[in-house]
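What you see is the complex with one protein chain gone and the rest in place.
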Amino acid sequence: MSDLLRRYGWPITLFMIGTAAIWLVVMVVLPALVMVEYSFHPNLPVTKRGGPEDYYTIANYAALFRGVDLATWTFPNDFKVFVRTIWGASLVTLVSLVVCYPIAWHVAKVAPPRRAALMILLLIIPFWINEILRTFAWYIILAYQGPLNAVLLGVGILEKPVRWLSGSGGVIIGMTYAFLLFMMFPLINAIETLDTNQVEAARDLGAPTWQIHRRIVIPHAKPGIAVGCIMVFVLAASSYIVPALLGSPGTRWFTETIYVWFFEGQDWPRGSAYAFILLTLCVGFIMLVMRVFRVGLADIAK
Amino acid sequence: MSRDVKLDRVTMRFGDFTAVDDVSLDIRAGEFFSFLGPSGCGKTTILRMISGFMEPSAGRILIGGENMAGIGPNRRPTALIFQNLALFPMMTVADNIAFGLEMRGVDRSVRRKRAMELLELIALPDSADKRIEQLSGGQKQRVAIARALAVEPQVMLLDEPLSALDLKLRQHMRTELRAIQRRTGLTFIYITHDQGEALTMSDRVGVMSRGRIDQVGLSHAIYDEPATPFVATFVGENNVFAGRLAAVSGGVGTVETPTGPLRARVAGDLAPGASVLLFVRPERMRLGAGADGPNTVTRPVSHVDFEGNFVNVALEPIVEGGRPMLVQLSNDGRIPAFDRGAAVAVSFDPAHARILAAGEMAKE
Partner (left out) sequence: MNRLTGADVLMRVYLGIFFFYLLAPLAVMAFATFNTSRFPTVTPWLGTTTQWFVALWNDRQMWQGLRSSFIVGAAVIAVSVPIGVAAAMLLDGVHKRARSLLYAVMVSPLLTPGVIIGISTLVFWDRLGVKGGLHLAVIGQSSFIIAYVMLMVSARLQRFDRTLEEAALDLGASHTQVFRKILFPYLRPAILAGAVLAFFQSFENYNTTLFTRGTETTLTVYIASKVRTGLTPAVNALALILIVVTILFAVGYEILRRRQKAKVAAA
């Protein structure tokens, strides 16, 4: 505080602390706390709030699991949606990592500088294009009478068109496409910083290509892999528009369930509880990745 | 107009570390005063306290008799020239020089006129609208001085501003700085770790070590009459003989050293039996045994460096692992050839050597 004053003087110091406090308290921390507090209330009309029927309850959280019966292996709808979201987001993350790694390696270390620059430009352009438009593109491609079916029928791979947009396939394809580049850039940035001499030294010592990647490149790229996984997982788990456009009523995503509780069921406490569960899921995943890859927060937010 | 600067029992602590330890000092108005010391001795901290970037943990700083406590750097009558100069890269040369006036609300036309005068003074009249990165190292130096002079400070503070320059330019800038100081009559406080700079430019020099001032004095006093072993070894070269003070008479003492008794002037009050160090400058050593018998040392030659105007002869250390003994001979055309390993006798006049109480010496 005294350092700040000495450096910036009273007016600027007050402005800095004041605005940062407004941001962090009023826009970040308090809304989150209020949402969490809200989720422990029953859903009541405004007039009954604070009345005898208003008490703290964990019913909104329990609702997610109510009806789960492992004996008969039956699960309620919301729970299925939740599991599907975790499973889907994990799958998207894994696929993105596998697809991106060779490309990132090529762009960062193999391609000559000019070609690498061109490829980065080709990566940046779709990266900047709105998520909705990228999803919409696949909506067209995957349509029943769309180009994918037309091409596959044309070359004789398919005998009759496939309904791509029913089931989770379309959602996974669309999400991978929409979020893949959030894996790509952290990977490229991480691999770029690897000293090429290390790779050459390993090769010189007789390491085959896969060993070079296993022992040298991947350990070095860990922070990038961690960042990429976190970004893709969080984006996928909390995506609304991709499942809304590419999914079908039978393949709802957890975000859609939350939206429905908020604006169709008019049950805000339930929606808040589910939102907090989603947040917990994401935070849990972030902490898991940070632990597994042994990286800190400063490595992630770059 | 220039002012005096008074440090009154100034102490600066950073946590457990005491950077400046109870320093009191009077710097006179119009004086060129240098703080000389190795890095980490606290000289930069003193400068930053005088300029107002730090408040002392204890003690007072007075400029022109006025206590500076609580007065920020922008309201002190000082101007600081930074080690890296800190010229503003986003402004032209003239805007840099006029910055202080702009901050004081001086009119644009007046500012411009003053900047042009100062550019004239530093012999860069055509550089007003250049960008900083277009200037050479020496030119930047002069712009920094002009920028500081523009606010008409009463005390100029200089934080090793010459350290980034090459040797030739550095020597030239020494003369120039001194000339500017004389012309303006301002109090200059200069900090440096370069003894050459301190001794050539300053009226007085304060030698610092570990947050304390070891000695304050005129340049030649610092060199010829060092007050502590640190000053004796930090400023210039010195040969050291450690031993026990055997006797003192008429200001001259005899020291029992591993190479025999040696005599020299005694600094301060030292009683026989004290553990002492005897210092002799290499250039005060003579070839051959002295008329004054005891002050002769005979050692094998370890190596000889020919420097042109001088020849430096290194003799093997008296104590195993000690510093070699250095003898600097003026190249008067009568220097004999030295064979490595051949024993050579050298001697010195007791009046040219100094005995100090044992204490910490500067690191090589």
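Note that the chains take the letters A and B in the order they are written out, and that residue 1 is the start of every chain.
Convention: a contact is a pair of C-beta atoms (placed from the backbone, for glycine too) under 8 Å apart; a residue touches a chain by one contact, two chains touch by 3 or more.
These numbers come from a predicted model, not from an experiment.
Enquirer: With the full complex in mind, choose from A:A59, A:L94 or A:L245 the residue touching the hidden chain.
Expert: A:L245
Enquirer: Based on the whole complex, identify which of A:V99, A:L158, A:L194 or A:A207 touches the chain you can't see.
Expert: A:V99
Enquirer: Among A:M183, A:A237 or A:V295, which one touches the chain that has been omitted from the display?
Expert: A:A237
Enquirer: From the list B:A58, B:A86, B:A247 or B:A351, which touches the chain that is not on show?
Expert: Of all options in B:A58, B:A86, B:A247 or B:A351, contact with the hidden chain holds for B:A86.
Enquirer: What residues on chain B make contact with the chain left out of this view?
Expert: Residues 51-53, 72-75, 78-80, 82-84, 86-88, 90, 99-100, 102-104, 133, 147-148, 151 of chain B touch the chain absent from view.
Enquirer: For the chain that got dropped from the picture, name the residues of chain A it touches.
Expert: 3-4, 7-12, 15-17, 19-20, 22-24, 27-32, 34-35, 38, 99, 102-103, 106, 110, 119, 121-134, 136-141, 143, 145-147, 150-151, 177, 209, 230, 234-235, 237-241, 244-245, 255, 258-259, 262, 268, 271-272, 275, 278-279, 282-283, 286, 297-298, 300-302
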